[in-house]
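Submitted below is the structure of interest, expressed as structure tokens.
A protein chain is absent from this complex, but the other protein chains hold their places.
Our next item is chain A:
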Amino acid sequence: MNPAAQPLPVQDVQGDARWISQHERFVQECKDAEPDVLFIGDSMIQLMQQHEVWRDLFSPLHALNFGLAGDTTCNVLWRIQNGELQNIQPKVVVLWVGTNNHQHTAEQVSGGVTAITQILISQLPRAKIIVLVLPHTHTQTRTCTLTHTHTLTHTHTHAHSHTLTHAHTHTLTCTHTHSHAHTHALRLSVCCSQGLLPRGEHQNPLREKNAEVNELLRSLVPQLGPAQFLDVSAEFVQSDGSISKHDMFDFLHLTAAGYQTLSKPLHDLLLQTLEETTAAK
């Protein structure tokens, strides 16, 4: 049983019941609104609504924002099973969650994200899901056309990264047996896109873990059906591996400028997806 895929509300330990108040407000909004786009997740989604980019790019798309700071996959799971999808038929759902799952492994987190995606798909059969992913580790973009294939069999006991250089042409299919997900940089090939945004000032274990989540979700999400993975993370990491305070004011949360950078490709993708769902009717 995956602990990251167990629905859990947030307990009110501070004493002002803010989490449940926000959830109740979202449930009420479902009764009144007819959104075409639903944004749901943690503070990365919540804070977006406080910046002009929301008013300029996303409000006009009839979007609702159900972001809740601090939420893990468990909390979002609970919310969507307790009223936050009732009475609405959004055409697109933007999901951004996972960076707060501190108690869970990369596989567990990706399992939590896919569980949420599966529920969204089953509750909203006409919707497309866009999954944004987490702040991660890799500073190079690994792009490529698949120029060779090679069969790799590995047994790993812990996450690691390694570089493989191939001298000849063959097809890459990877077969792994491992207890943790791993990431690898292949200099000659393999298409990879990364999703979650980097966090922390420099390389650190959370970035590595989030990168692993991204790796898993990159292949898992499209297999779920009408869902895709959006990666804008390359825009945020500088050549020395650090993140500018002009994009992330506390090495995690985005500034207004950071949201602008994120929102362009997201908005483009939303417009395209909305057009597709309209055309399909």
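The rule is simple: a residue touches a chain if its C-beta (ideal position, glycine included) is under 8 Å from a C-beta of that chain, and two chains touch if they have at least 3 such contacts; residues count from 1.
Here, contacts and distances are computed from a predicted model.
Per its UniProt entry, the chain excluded from the display bears the name "Platelet-activating factor acetylhydrolase IB subunit alpha1", taken from "Platelet-activating factor acetylhydrolase IB subunit alpha1", "Large ribosomal subunit protein uL23m", "Beta-hexosaminidase" or "AP-2 complex subunit alpha". Taking the complete complex into account, A:N204 is the one of A:S59, A:N82, A:N204 or A:Q260 that touches the chain left out.
The chain not shown here is touched by just one of A:S59, A:N82, A:Q228 or A:T255, and that residue is A:T255. Across A:Q49, A:T72 or A:S263, the residue that sits in touch with the chain not pictured is A:Q49. By the touch criterion stated above, the residues of chain A touching the omitted chain are 13-18, 21-22, 25, 46, 49-50, 68-69, 102, 199-201, 204-207, 245, 249-253, 255-256.
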